[in-house]
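Up next is chain A:
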Amino acid sequence: MNSFFGQVRAIVWKDFLTEFKTRELFSSMFVFAVLVILIFIFSVDLSLVNSEEVGPGVLWVAVIFAGTLGLNRSFTLEKENSGLQGLLLAPIDRAAIYFGKMLSNLIFFLVMEAFILPVFMVFFNIDLLSNLGPLLLVLLIGTLGFSALGTLLSSLSSNLKTREIMLPLLLYPLMVPIAIGAVRLTEQVLTGGALGDMMNWVGLILCFDVIYLAVSIMTIDHILED
Partner candidate 1 sequence: MSAEHELEEEETGTRPGEGGQVLFWLTAVGFVGALAAIFVFVPTEVTEGIVQRIMYFHVPCAWVAFFAFFIVFFCSVLFLWRREREWDIYAHASAEIGMLFCSLVLITGPIWAKPIWGVWWTWDPRLTLTLVLWLIYAAYLMLRLQTAEGSARAKYCAVVGIVGALDIPLIHFSVLWWGSQHPAPKIITSEGLGSGIDTSMGITLLVALGAFTLVYFLLMSLRVNIEKMKDEIDRLKKQRLYSN
Partner candidate 2 sequence: MKNLGFLFAANLAIWGGIVFYIFTLMKRNRALRRDLDLIQETVKKESGK
């Protein structure tokens, strides 16, 4: 229990229990993602454009928008009832709090993606099943970067009065490499191309993941202070 992983697991488990009891976060994220997909379908004529080319962008926009809801919730939930203060008073590493939060966000996002993928497949009439392995890999590395940076900025913005506004303003411009890279890779996968042809993008996203995990561990002590 006192080991680093024990601490991380405890925090993840705590977030899971809260979510199982309320189910408010997951349902709102899922419904919001479906809404985003729907709005995009209304705004582009699917009979005119190639759905394999438009679809990846729509999918990632839905993931990022819906994920922002989750990120906004992630630390505000702790702020209510001074939960964060309890966490900070507990004899655990700050990096463990970050990792726990990051992992629970990541898992929520991945579960949400697992639910919107079928919706996406049906609405856009794209065959996801034949390329499922590479697609899941792309989703994993993209979402990892999103939750790594998102959790850091969410812990930061939760201290602000205008947190719901500032989080996307800070997060989206920094998400540009993931947004472009993940969409390109998803497009490549959905059109049946090999992931190996776009290793530069995979490398870029992995770089993003590693850099922001490292920076978060180094700077989280300064954010989660007092």
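Quick notes
Everything that follows uses one rule, which is that contacts are C-beta pairs under 8 Å (C-beta built on N, C-alpha and C of every residue); 3 or more make two chains touch, one makes a residue touch a chain; residues count from 1.
On how the list was made: all candidates are chains of the complex that A comes from, given by their letters.
Nothing here was measured: the structure is a model prediction, and the numbers come from that model.
Candidate 1 is the one, among 1 or 2, that touches chain A in this complex.
On the side of chain A, the complex with candidate 1 involves touching residues 149, 152-153, 156, 159-162, 166, 169-170, 172-174, 176-177, 180-181, 184, 200-201, 204, 207-208, 211-212, 215, 219, 222-223, 225-226.
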